[in-house]
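Taking it in order: structure first as C-alpha cells, then the write-up.
Missing here is one protein chain; the remaining ones are kept as they sit in the complex.
Every chain is named by a letter (A, B and C) in the order it is written, and numbering of its residues begins at 1.
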Amino acid sequence: MTRLERNERLIKIALFVIACSAVSILAVITIFIFSEGTPIMFKYGLRSFLLGLDWYPSEQSFGLLPMIIGSVMVTFGSLLVGVPFGLACAIFLTEFSSRRLRHILKPIIELLAGIPSVVYGFIGVVILVPFIRETLGGPGLSVLAASIILGIMILPTIISISIDSLQAVPRSYREGSIALGATKWQTTKMVILPAAKSGIIASIILGMGRAIGETMAVIMIAGNAINIPRSVLDPVRTLTSNIALEMGYASGEHRQALFATGVILFIIIMILNTIANATSVKGKAAK
Amino acid sequence: MYLNPKIEQRVVQAILWVFTLATVFILFFIIFYILHKGLPVLSYNFLTTNPLDMGKSGGIYSTIIGTIALTIMSLLIATPLGVGTAIYLTEYTRESRITRVIRFGSECLSGIPSIIFGLFGFILFVTKLKMGWSILSGGLTLAFMLLPTIIRTSEEAIKSVPYNLHEVSYSLGSTQWQTVTKVVLPSALPGILTGVILSVGRSVGETAAVIFTAGSALRMPTSLFSSSRTMAVHFFILAREGISMPNAYGTAAVLIITILIINIIAYRLMHKFIKKYS
Amino acid sequence: MQKSKLVFFLCLLTVIGCARDKAGTGITVAGSTSVQPFADKWAEVYMDEHPDQVVNIQGGGSSAGIQAAKSGACNIGTSSRELKPDEKDLTEIVVARDGLAIIVHTSNRIDNLTIEQVKGIFTGKIRNWREIGGNDKLITVVTREEGSGTRGAFQELVMKKDRVAKSAIVQDSNGTVREIVAGDPNAIGYISLGLVNNKVRALKLNGVPATDENIISKKYKLVRPFLFVTKGEPTPVCREFIDFVQSAEGQKLVSEEGLIPVK
Partner (left out) sequence: MSDRIIQTDNFSHYFGAIQTLKNINLEVRRNEILGIIGPAGSGKSTFLRALNRLNDLTYGSRIEGTIKIDGQDIYAPGTSIVELRRKLGMVFATPIPLPRSIYENVAFGAKMAGIKSKSELNELVTDCLVKTTLFEEVKDRLDSSATKLSGGQQQRLCIARILALKPEFILLDEPCSGLDPISTMKIEESLRQLKNEYTIILVTNNTKQAARVADRTAFFLNGELIEIGQTEKIFTTPADQRTNDYISGRFG
C-alpha cells in the first residue's frame, strides 16, 4: 500500500469524528439544558412548574403555565394567520397563475425568509401595535399583534415548501382529472391537495416550529405580562420571551428556573421535530 | 346547496387571488417601508463612523465590523465541520444506523430555537468557560446554529455530483481522499457555497443567540475576546429603547440590503448549479 | 499541502493567544442596564484621557453583573439595587444615586400621585384612571422584569410586600418602558430619573416633583444607589477607573446626565 492509502484510514476516522460534531453538539446542549433545568423542577415539583400560575422567581414561585399557554396561543394564532394566506398563495401560484409569475414570485418570497426577525418585530411595534391600540383598544401589545407578526414571519416557509410539494404532484394526476371534466378548482381540491398533503403538513409544522421558537420579535410586541390572557387584546408572555427577558438578570434559582423554561420549550420543539420528521418520511415513502 | 362548478371555480380563484395579493403586498410593504424610512439616513459617513452616545448619533461602522467578524468566526468553525460531515455521510459510509443518527441529530439541531442556543452559549462559553461576551463565544454559538444548514446543503451538493466522475477518478489511480478533494468538492463547490452564503445571511440577521453571547458593547472589537455588537443587535437596541429612530431605520435598511444581496447571490449560484447538473 | 494547513493552524493559535494577552489589559464592566449608559459615558471620557486603557461596558442586568463579578467574567459588576445578603461578600462602591421617576404619557391629565396610589395601580387595585381623577380609560401598567435592579428598587420602595399585578406589561430596560409609555396615552411606568425625556412626563410624588434638589434634600423618596462591585479589593487598573468615576470630574459627568452625585 502507498503512503496515501495508509493515510486514508486516518482521514476516515477524522471525518467520522467531524461527522459526530452535530450529534455531539445536540447532546451537549440537551444534557446541559436538562442538567441545569431539571433539578429545580424536581425540587419544587413538576406540578408547580407546569401548572403553577404565579411567576415570581424572587419569591420562589415558578409557575410556567401562563407562558406555556402563551406560547401555544401565539403559535396557533400565527398559524390562523399564516396558514390560510400561505396556502392560498401557494395554491394560486402553482395551479392558477402563469409559470412566469411563479418563477418571479417564488424566489422573492423565499428572499423574505431571510429578513431578520427583529425587523418584523419592529414593524409590529411601529405600525401594528398603535393600530390595534387605537382601533380595538387595550395596550396594543397583545396576543393579536404577536400572532399577526409571527403569521407573516412564517409565510415564506409555508409558501415555499407548499409550492414544492404541490409541484411534486405528477402532471398525469392533473391531466387525468381535467380529462374527466373536472374544473381546475375541483382538480385542486379533490386530487392535488390530497396528493400533496404530507408536504403541506410538513410546511405547517416547520412554520409552527419557527413561530414557537421566535424570541426577539415576540418580546417586542407581545407585552410579556405573566398573566394568562383573557382576550386576544391582552398582553402575553411566551416561553422564549421568558428566557430572553430575564436571562441577563437572573442568578441562582431564578436562572435555573429559566433553564427549566428552556427544558419545556426544548421538549415541545423535539416533539414537533419528530412529528415533522415522521410526516416527511411518510410522505417520501408514499411517493 | 349545489353550486355550479364553474361559478365555484370563479369564486375560489378570486379569493385565492385576493389572498395572494395581500400576502405579496404585506411582504413587499415591509421591505419598502424600511427602505423608504432608512435610505435617506444612509450615507458614506453613516457607514464609516462609529456610533456615538449609545448610537444616538454617529454611524454604525463598529457594528458592521462586529457583524463581519462574528460571521467569519462562525463560518470558520461551521464550514469545515459541516462540509466534513457531509463528506463523511455521502462518500465515506453507506446508509446505516449511524448515518441516520447523524442526520436526525443535525435535523433536531436545526429545529432548536435560537434563544436556546443563546442560553446555552451564555452559560457555557460566557460564564463557565470564562470567554466573556466575545466574538469567540458568539462565533461558537452561531457556528452551532449554522451547522445543520451547512451539512444539509453540502450533502445535497455532493450527492448531485454524478457518480461516474467518482469511477473515473478512482480508475485514474486516485485515493478516496484525492477523489473527494480534487473531483467531488470542486464540482460541488457552487452548491456548498450556496449553503455557506445562506448561513452568512442567517448570522447577519440573528439576534437572540448573539446578544447573550457576543454582548452588546459598542466599541470597535480589537480581538477575539472583545465583545461586539452586530448590526441586528444594534438595530434591536436602538429601536426598542427609542434611542434614535432615524439611526434605527438606517441600520435596518443596511441590514435588509445586505440580506437581500446575500440571498440573491445564493439564489444565482444555486441556479447555476442546478443547470449544470440537470 | 498538509504543511500549509499546519502553518495556518499555528498562526490561528498565535492570533488567539495574542488576542487573549491584549484583552487582558482591558477592564470589563458588566451589569445593570440602568448603569450602562452612564458607565458608557465614564468609559468614553476615561479612555480619552488614558489612551492606553480599554474599558468594555456590557449590559446584562444587575444580577448578571454581580454574578459576573463573582465568577470573574468581568472585572467590575454594576448594580442598580442594593446587594442581597448572600451577595454581601463582594466589595461594593456607591458611584451615584438615582431617582426613580413614575412616568406617564404627556397627554395624561394626572400630575400628582401618592405612593399609596402608585402602589394601588401597580397591584391592580386601581384599574381605571377615572378612580384617581383622570379620563375614563383602563390603565396600562408597565413594569420591569424580575431580577432587574430598577424593579428591585421599586419593589422595595413602593410595593413593599405586595406583588406587581400579573397583567402588567413587562419590559426589560428603561428605554423600552419609556418608549411604551411615550406611545400609549393610558400607560404608567417607572424608570431611572436620569432617562426621563420630553416624550414622557414624570409625576410628582406626594406633591414633591422628581428633581435633583428634592432627592438631595431627601424629600423625594424613590432613590436607589448605583453600585460598582468587585470580588475582593479592586485591582490597581480597576482602582484607577473607579477613582476616576468617584472624582469630581467623574461625578460631574453623572450630574450632567441626570443622576445624583454621591459626594
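Criterion: a contact is a pair of C-beta atoms (placed from the backbone, for glycine too) under 8 Å apart; a residue touches a chain by one contact, two chains touch by 3 or more.
Note that the structure is predicted; figures quoted are calculated from it, not measured.
Trainee: Kindly name the visible chains that come into contact with the excluded chain.
Mentor: Every shown chain touched by the left-out chain: A, B.
Trainee: Would you mind spotting which of B:L76, B:L172, B:I261 or B:I274 touches the chain that isn't drawn?
Mentor: B:L172
Trainee: Against the chain that's been left off, what residues of subunit B make contact? List them.
Mentor: 94, 162, 164-175, 178, 182-183, 186-187
Trainee: Mind pulling the subunit A residues that touch the left-out chain?
Mentor: Residues 1-2, 4-5 of subunit A touch the chain that is not shown.
What we mean here is this: only the chains that are shown with their structure count from here on.
Trainee: By the contact definition above, name the pair with the higher C-beta contact count: B-C or A-C.
Mentor: Higher contact count goes to A-C.
Trainee: Please report how many Å separate the Cα centroid of subunit A from that of subunit B, as a whole number.
Mentor: Each chain reduced to its C-alpha mean, subunit A and subunit B end up 17 Å apart.
Trainee: Round to the nearest whole Å and give the separation of the Cα centres of subunit A and subunit C.
Mentor: 34
Trainee: If a residue has to touch 2 or more other chains to count, which residues of subunit A qualify?
Mentor: Residues 244, 247-248 of subunit A touch two or more partner chains.
Trainee: Which subunit C residues touch at least two other chains?
Mentor: Subunit C, residues with two or more chain partners: 59-60, 67.
Trainee: Okay, in this complex, where on subunit B does subunit C touch?
Mentor: Residues 54, 126-127, 130, 132-134, 136, 215-219, 222-227, 237, 240-243.
Trainee: Considering only the defined contacts, which subunit C positions touch subunit B in the complex?
Mentor: Answer in residue numbers: 15-16, 18-20, 22-23, 26, 28, 30, 37, 40, 54, 56-60, 67-68, 71-74, 173-176, 178-179, 182, 199.
Trainee: What residues of subunit A sit close enough to touch subunit C in their complex?
Mentor: Within the complex, subunit A touches subunit C at residues 54-59, 66, 129-130, 133, 138-141, 219, 223-227, 234-235, 237, 244-251, 254.
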